[in-house]
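A single protein chain has been omitted from the complex, and every remaining protein chain is retained in its original position.
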Amino acid sequence: MGNEKDYLELIDGEKKFRHIGTRPIRPDGVDKVTGRANFGADFTMNGMLHGRVVRSPHAHAKIKSINSTKALKLKGVKAVVTGKDFPTLDPSDKAVGEVTVSFFDMSRNVIARDKVLYDGHAVAAVAATSPQIAEKALALIEVEYEVLKPVMTVSEAMKKNAPILHKGMKTSGVEPTPSRSSNVASRAEFKLGDVNKAFKEADIIVERDYTTQTVHQGYIEPHACVADINADDMATIWSSSQGQFMVRALVAKLLAMNTSKIKVIPSEIGGGFGGKTIVYLEPLAVLLAKKAGRPVKMVMTRDEVMRATGPTSGGHARAKIGAKNDGTIVAGELEMEYEAGAFPGSPVGLGCMTGFAPYNLKDVSCVGWDVVVNRPKAAAYRAPGAPVAAFAVESAMDELAEQLKIDPLKLRIKNAAVEGTQAPYGVKFPRIGCLETLTEAQTTDHYNSPLGPNQGRGVASGFWFNIGGQSSASVMVNPDGTVIVATGSPDIGGSRASMALMAAEVLGIELKNIKPLVADTESVPYSDLTGGSRVTFATGKAVVEAAEDAVNDMKRRAAKIWDVDFDQVEWKDGSACCIETDVHKPMTIADIAAMAGKTGGAISGKANINAKGAGAAFATHICDVEVDPETGHVTVLKYTAVQDVGTAIHPSYVEGQMQGGAVQGIGWALNEEYVYGKEGQLQNTGFLDYRVPVASDMPMIDAIIVEVPNPGHPYGVRGVGEVPIVPPLAAVANAVSHAIGIRMTDLPMSPPKILAAIDAE
Amino acid sequence: MSDLQFSSPKSVKEAVEILSASKGKARVLAGGTDLLVQLRAGRMSGSMIVDIKNIPELRSIKKEKNGFTIGAAVSGAELGAHKAINKAWPGVVEGLELIGSTQIQGRASLGGNLCNGSPAADSVPGLIAAGATCKIAGPKGLRTSKVEDIVLGPGKTSLKTGEFVVSFFLPTRPKRSGDAYLRFIPRTEMDIAVVGASVSLTLDKVGVCSEARVSLGAVAPKPLLVAKAASAIIGTKVDDEALTELSLAASAACDPIDDKRGTVEYRTKVAGVLARRAATIALERARGN
Partner (left out) sequence: MAKYHVKTTINGDPAEFLCGTEQTVLDCLRDELGLTGSKEGCSSGDCGACSITLDGRLVCACLVLGVETEGKDIETIEGIADGDDLHPIQKHFLQEAALQCGICTPGFIVAAKALLAENPNPTETETRYWLAGNLCRCTGYDKIVTAVMNAAAEMRGE
């Protein structure tokens, strides 16, 4: 691999990139605008059966019995599976990722055993010769329940006499370990300095409680897969997910299968946002296929997606900030409780780590409680945990600015985290662009434009770590000099384009001569899933290294042909050049590839890495709203998202991430929420009443790219996907609060809530 | 394979025969934007679907001597394109056109929206305020009903077994008349009304309101005709004071529920706000006619 320093000099120097920073048409684009691209539900096989899932109508109940006799008698029904068909796993078997995963719990989430823990919890699955027969069979599987009282909110769950979801679960992270079972799974704490002492030095303290509701990722494509398993127990799974290797690993784990016996072929993925980083259907489909001896296709309905797949946590947060009269913040405190859903593992710890990260604080304390409730198990959702924490902290910052009569951006600039600042979770930041997003926001026309009556402006900042992790890439040079770039990272929003751009930059060839592809689990070495804003950074780094490996291979071939030393060959504009140019004419990739047979066989490059040095992302958003004082309706008038992206490989797709994240955040702030009935049944299981923003709700989202290169990536890439959803909750809440003159602390700020707040004044 | 049957009668008579023979097990399909959702969700009762869209009378709009006859299965997009009705009854057209997306507009009909029996149906308050009637075909022949007498409660209508709505009749308007429908939704599109309000009024030569009808949706088990709200503006110049009275009467008529779309307090208050705003628009339109 090349020297990282050289690249940075390249960035800071005069030389511009040839490909990076351009806006070519994505390589997979035509298939996606013509309907040819195959997504999860588009795959079929001969002899395929159709699988459906029997789901609990109760939020909390014991399963007394399951009788599938009648269903199996229905003509066309080929197999039924229940929890009894699954192996029992070791409760201590866990994996730590963006959100900690217990395989024991995951197995019970995929299919209930003794208890159902939320409305929609899978109880049994059936495969039949047509979707209609499978549907009919659902009603014939008889499940007897003993209904228990559901626990729907954090506050109910934390009450002393609350019904317990998991007998024997003790709160971890508290001393001494409690003796009683609790719905509180764990306590997390992150602190610097002595916050109590520091608050005493404050001239002013703001403190408030904030609440939010469960929200869903809302990807348009429901989960879907096809599984086939042959007589040798070799399973093949076609599925839509954020990681084919993740699907392979989890199916192997949950079904106690050997990894080498599972092949996963990724389809195109119709949105994930973190929600497709785990499995729901795949293990069921494999077991059904095994029992029936035929391939099985399973596709969720929208209702199933909403009731039973990973939303993210609603919760409560208390934020407290102390400052000097000049605006210097002296102390920050955050205490939060997040709903984990039916099993432990909310992203509350990540919330604690991120809330105060945009600020330079010596004394800070963040405590989080992970609480189980009778709702679907929370899954990752774009910057998991961070938006709720930022909602609390950034609202408090706004209130502080208001009370100190300081411009809210100036207050943030005064306290902004910079290189060397220690984050609340301990690390000292390397070069970051927090301050740059704030100063850029200050200079926008938007921030300096006037407001009309009933209008308000809000700003907020946000932080996300971004991650690296394991990525693999192969660069294969075809005999005609064109190139295939294979990675194991599903393309969720245009990453094929950025992989091709980075490979083109290294190889020095035209983009049209590069074909990037997302390979199956047997065609490329292991890669972590697409998540944590890691693909352009980590998989991109692997592609760069693999391309360099291929370049070195080609330099060796040229040296051989010319009979010169390897170091006499340099790579320039897609050609091998001999330093003594008078002697040998440069050879293009095509020239070298054509002679590959004579110089040692096919040419390729590879890189299998565990990428370190992910660069933190910061963003600052500005939002203008108008509130109808008689109905409480909020119109978003203008929205600007400023973000440090490191280096924008394909600026259009970077802007797209910023705009899309902002709009998801606006939906979270204004209208999205899970509404449960008294007995714990989800009331809004479709897009009619789970109100994601529609085109007519939104203005154009002005995306301003700031580039402070990440020293940890050859081209300076930071991740871009997640941080755009961190600031909007508070940016919108601050705007609404200014428009109506009342601090809004409870999301979503739906019209009834806003009108009630206005009327209460 | 399910046992669900399908038929597509070509005349009102044939449709009545099929519906009567089915003994209440048939469901009428117009635009299908509610029925197919119920079918898909397993909430549709019945064992036969009767598609009435191939009956010419149900798909046509006719200018009569004293008004307009609109086929029950005319889609929102088709009604929206009818210039004369848009001019005479903009509030009625607004109501139907507010249902769902462009895609839904290609299908959704006045007949389906009414007979689905939803208290929140967007096109119904406009029809009620307009004093519209509907023609119903059934085993005993044809009958006419006021629109406000059709819906009895959520999902319940006064239609008897074998009956279906053939068409709606909107009377010709006197001069200086106007109507308007407004609804409140949390987003800008794609939602079910949290509150709907329609006002139709006529002014005399000196600008005094001589006739008015006010109808509210989504604030009671069925769409309401609120006589007290209308009488608050009749005999006035529809000034601020009269509008305040109308607003209070509208709120007072509400008997809503708390649900995922709104609260009792919210619906009650916003019904008054929307009734006043709709009256203001209707007034402007009346002054322009």
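As written, the chain order gives the labels A and B, with residue 1 at the start of each chain.
The definition used in the following text is that a residue touches a chain if its C-beta (ideal position, glycine included) is under 8 Å from a C-beta of that chain, and two chains touch if they have at least 3 such contacts.
None of these values were measured; they are calculated from a predicted model.
**Student:** Touching the absent chain in the whole complex: find that residue among A:Ala252, A:Leu451, A:Val694 or A:Ala756.
**Tutor:** Checking the options A:Ala252, A:Leu451, A:Val694 or A:Ala756, the one contacting the hidden chain is A:Val694.
**Student:** Which listed residue, A:Pro479, A:Gly686 or A:Gly741, touches the chain dropped from view?
**Tutor:** For the chain that is not drawn, the touching residue is A:Gly686.
**Student:** For the chain that's not shown, point to the residue among A:Leu350, A:Ile492 or A:Val627 touching it.
**Tutor:** Checking the options A:Leu350, A:Ile492 or A:Val627, the one contacting the hidden chain is A:Ile492.
**Student:** Mind listing the subunit A residues that contact the chain we can't see here?
**Tutor:** Residues touching the hidden chain, for subunit A, are 23, 25-26, 28-30, 32-39, 41-42, 131-132, 217-222, 268-273, 299, 301-302, 492-494, 650, 652-653, 655-657, 659-664, 686-688, 692-698, 700-701, 703.
**Student:** Determine and list the subunit B residues touching the chain excluded from the picture.
**Tutor:** Missing-chain contacts on subunit B: residues 1-6, 8, 29, 31-33, 36-37, 39-41, 49, 51, 53, 75, 77, 100-104, 106-107, 188-190.
Keep this in mind: only the chains that are shown with their structure count from here on.
**Student:** So, what's the distance in Å between the C-alpha centres of subunit B and subunit A?
**Tutor:** The separation of the two C-alpha centroids amounts to 44 Å.
**Student:** Would you mind writing out the residues of subunit B in touch with subunit A in their complex?
**Tutor:** Answer in residue numbers: 1-2, 41-42, 184, 186-192, 194, 259-263, 265-266, 269-270, 273-274.
**Student:** If we count contacts the way the header does, which residues on subunit A are in touch with subunit B in the complex?
**Tutor:** 130, 132-133, 135-136, 303, 630-633, 670-671, 675, 683-684, 687-689, 691, 693-694, 696-697, 750-752, 755-756, 759
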